[in-house]
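All protein chains but one are shown in place.
Right after this comes chain A.
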Amino acid sequence: MKSFGKGILFTTVIAFILVLSGCGTQSQKKSVTIVGSTALQPLVEKAAADYQVKHDGVDITVQGGGSGTGLSQVQQGAVDIGNSDVYAEQQDGIDAKKLVDNRVAVVGMAPVVNKDVPIKNISMLNLQKIFTGKITNWKEVGGPNQKIVVINRAQGSGIRKSFERVVLKGKTALNAQEQDSNGTVQKIVQATPGAISYLSFSYFNNQIKHLSIDNVQPTAKNVVNDNWKIWSYEHMYTKQNPSKAAKDFIKYMTSETVQNNLVSDLGYISIHSMKVELTPDDKVIPIKGAE
């Protein structure tokens, strides 16, 4: 009888798994799967939560995984929306023509240093020299005699591409420490004497110091007219013919409600406030009628 009992247990477990996994697919809810950029993830997660409260019957799943993953998954059709920090045109192995770009926010980035570094401003040229390894001591840029500890971002990450586009202008970066998350960089810069790295505006806090470049402050106001040069878009890519649910959600993301509240609350910059546009081939052009 004992083995009979086990048989029942086994069947029950299997049946249970089947029933549970069946629930997701058989329900009447429309589902939208979103994968990609970890920089955009908090915003999309928040917006998705609000959206699902208002729209019963839509099931939105938001996952990280990185911009490359987001783009390749949406290209394969594995997910509905792929989040990316970079233009699909700039990512190897992605056919941008097959995808539709939806820009949902703007992110500003700025160099940050350890609190003990007594400088507030740096020239673009010196910043470039630090990140290419030509300047290695803070005294060369008007600071104390202290070694500069460069903390770069992960190779191929969106933030690094944006930073290198503006600051390095094609020069090769110094081979240095690399960290892949804003949170870790924040902690390391905070704790390491003489450290410099770069972060999204939303990760500034009073434990670390952000630098202005050529006396331009890293603020949203300076980003919208391109006085502050280091910024990029957050993209939500879909296939050519996305599902209605996906389309509606992206519409919601770009709506005034989200752009004017959630976007700025979380430290991003509204896409509608921009007075300039950055094209996939890295040109900055003014938007007509935005002035």
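One rule holds for everything that comes next: a residue touches a chain if its C-beta (ideal position, glycine included) is under 8 Å from a C-beta of that chain, and two chains touch if they have at least 3 such contacts; residues count from 1.
Definition applied: contacts and distances are computed from a predicted model.
Undergrad: Which of "Acetolactate synthase", "Phosphate transport system permease protein", "Fe-S oxidoreductase" or "Hopanoid biosynthesis associated RND transporter like protein HpnN" is the UniProt protein name of the chain not shown?
TA: Options "Acetolactate synthase", "Phosphate transport system permease protein", "Fe-S oxidoreductase" or "Hopanoid biosynthesis associated RND transporter like protein HpnN" narrow down to "Phosphate transport system permease protein" for the missing chain.
Undergrad: Which listed residue, A:V149, A:I208 or A:I250, touches the chain dropped from view?
TA: A:V149
Undergrad: Using the touch definition from the top, which of A:Q91, A:S162 or A:S202 touches the missing chain?
TA: A:Q91
Undergrad: Touching residues of chain A against the unshown chain: what are they?
TA: The list for chain A reads 3, 38, 64-69, 71-72, 75-76, 91-94, 149, 154-158, 175-180, 184, 187-188, 191-192, 195.
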